[in-house]
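The structure that follows is given in the form of structure tokens.
Excluded from the complex is one protein chain; the other protein chains are retained at their positions.
Here the chain labels run A and B in written order, and each chain numbers its own residues starting at 1.
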């Protein structure tokens, strides 16, 4: 999230796309309702009529998997009708920059396409991105045309690229009536007026596609051209699903990064620390060596010295993709022998989950840490499985509840808030901190006693958090300190690359800077301001509540919306309600040149070389789709790795004529492992069901409550149907396309049991992130008689 | 006059002191329908809701070391006392009510260290010490058997491809940081969690 929950109240128009906020983030509706009370409008773009749709001013139905066509249509509408925010566009984006003459786009493919080995026996497109660049003069200065008329400027190339996405075409792709689409475009693009703020909120209904990251990019482009970034009531707001998925991502529980969004060392790109530092991108990222060396100091303390490159080689270097889908495949191939699964439940939540469970049986050992018995730890207990045939050793370690332990978590708005332990865990339960601390010490003891292969990273690890590990001590290490004095740091600006500072996660510097009164424990509500509550908890980075906030004012320093000033230049300084995301010591015209400090250009990139698929977002159909791509001959994202080619259904065969999409309910949570063991919630939603339209029900002779088998190329499950007019068929591509809405909260463990519906979901992921395509695939239903 | 819940509460003091039954003009109904006020002698501990990422503040009312009530924190600027159905049921994770309205520990909770031996049809209860030592031995063996110190170009890579570690968005920042530290010290590269799902 670039903004935060409370800031929603300032929005003039809010677009919920790929998100069901009323059901999955209900308290967000508090602030959406406040905006509505002020006259703000809520748009809900969703394949089915949800509880969010019931609250919205405009409901836009959309065929699953076509968000990008829709968003490109919104961009086209803004460009065509000149609803963009011109001054913003010229000053804060790269619209005026001239693009490399060799860059071109034709029939769904950008310049530089090469078909390459995908590493698992297939091929995919890997672009050579050299043409995705700017023109520059001899001095290296980027050329630009502020009149936006040069045919090679980003703005003109955009107009050319998006021209194909007129609303009529989009309507036929996404299956939404043209009038609804026009009303939606007119309403949202009205926020292109300088004083208006438009907010786009999204969640997994945007990211869980083979082109999910491009969906997000289209949102960012739309928000940039309408001048909605960096402003109260604006922004690109990813509503994250779990209470601390922001924090666990910040702490890099992901294969491709290390804490603070630095890339994991790669054997090909970063053989040495010097090579690692040399790949630092521009903008504020030029400081990355300071962040990296401080991280290494936090990890290996006195053993990290300039002489040994701060123990850089103690960090493993990665060879190939190690994402969730990839790991699961390697498990099936026998490469992975042991797994620690900490408060995660891939046996229900993973794509093609039955395969994951089957692959679990190939493990020598599996450790699960949880508060209830989950399906991952009990895969050997699944009905129909003979435990005698499974040789995997399984450990299930009992953890404490959230309210039984302390520590900080980061919400979607990046607010780091402290939890205090309220009760004591029962029986043998212990906090996760206690468990990981004891586990590390047990491993370290084993290496100390018996030796082993390359024990140095373990034995020399800076790891002393007390007999019973203290969250505060860990927090101080994450926050960072001066290695000579031990003094805690207050900002990442203090970090150095000479070993004089240590910090576990540079973006968290300052959150625990005061041992007595840590910033993340503050509880002071603001009495004056715009709802940023700067003294309530702590937001990374450096307590900034709205990112890119230089853009909230024009280049001269006047707030775009005089009634809602976040930053206002008073002639000698800034009157402000937030921490500047720019150099506030400069004159406004100067800081305006570097409004997006994290990019090398200092500007928002409407044209970018950061994505694997191309500089502009381009619509492709999902991997499994009932329709041919209407805008090009490239059917689905050519850059996605196809992990299991045999998993793909052939639509033409007619075996799987329906589109499936998966989603959650307000009353349950993710794999249901927690909520299916909570009787009050089980009472409200006791069983799995699937939702279908009255027309599909009539085709199959179904009424609500009838049992059906839902099948895909990958598996099947049985559930009762909920026949409802809230689900409707789509008229797209000259066809009537019916949809099956699938919940995925159930499994075979716990108080409320049901089939694992992710068994039918495909194991194919986004080309940039490998997030699986849960939201659009093909299926069939048959009545159980 | 619009009275927020907290202003309303402040009139009669904090929960622990909220014994002033006459403060706002209500009489206690002697021998009426109502039980003793549930929050008497309880103190407040704040937590953050473990479900979605809005980050709502929740007050846990604790008496004699046990959580007896959980509800939205009216002082919290994001939720101002509000919660959803999941947040409202937080107590249910720890306690469920029996037919007589008495709280009993949630029977689904795992409260012992459980071990399933190869081919085993059920869990066995083990102690922490044994479990930690055994898991450490398994990790060590798998790591030592599969560790790669250099690749074919002679670049030190120091990794094991044979262990995967998932987790977790349900854990605190400090816990995740230690997961990361531990996994990288072991040379793990198969690290992921539900953020990618």
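The definition used in the following text is that a contact is a pair of C-beta atoms (placed from the backbone, for glycine too) under 8 Å apart; a residue touches a chain by one contact, two chains touch by 3 or more.
As a convention for this text, contacts and distances are computed from a predicted model.
Student: When you check the chain that is not on display against UniProt, which of "Monovalent cation/H+ antiporter subunit D family protein", "SGNH/GDSL hydrolase family protein", "Formate dehydrogenase iron-sulfur subunit" or "ABC transporter permease" does it turn out to be?
Tutor: Hidden chain, UniProt protein name: "Formate dehydrogenase iron-sulfur subunit".
Student: Where the complex has a chain not shown, which of A:4, A:30, A:161 or A:444 is the residue touching it?
Tutor: Per the contact definition at the top, the residue touching the missing chain is A:30.
Student: For the chain that's not shown, point to the residue among A:514, A:635, A:704 or A:718 touching it.
Tutor: In the complete complex, the chain left out is touched by residue A:704.
Student: Please identify which residue in B:47, B:70 or B:108 touches the non-displayed chain.
Tutor: Checking each option in B:47, B:70 or B:108, the one touching the absent chain turns out to be B:70.
Student: Of the residues in chain A, which ones touch the absent chain?
Tutor: Spelled out for chain A, the touching residues are 22-23, 26-27, 29-30, 33, 49, 51-55, 59, 665-667, 679-689, 703-705, 720, 722-726.
Student: Just the residue numbers, please: which parts of chain B touch the chain that's not shown?
Tutor: 1-3, 5, 8-9, 11-13, 18-21, 23-29, 31-41, 63-64, 66, 68-72, 74, 79, 81-85, 87-89, 91-92, 95-99, 101-105
Methods note: only the chains that are shown with their structure count from here on.
Student: Let me have the rounded angstrom distance from the C-alpha centre of chain A over to the C-alpha centre of chain B, please.
Tutor: 23
Student: Quick one: which bits of chain B touch chain A in the complex? Just the residue numbers, please.
Tutor: Chain B reaches chain A through residues 45-58, 60, 62, 65-67, 70, 75, 77-80, 82-87, 89-90, 92-94, 96, 105-106, 108-121, 123, 127-128, 131-140, 142-147, 149, 151, 153, 155-182, 184-197.
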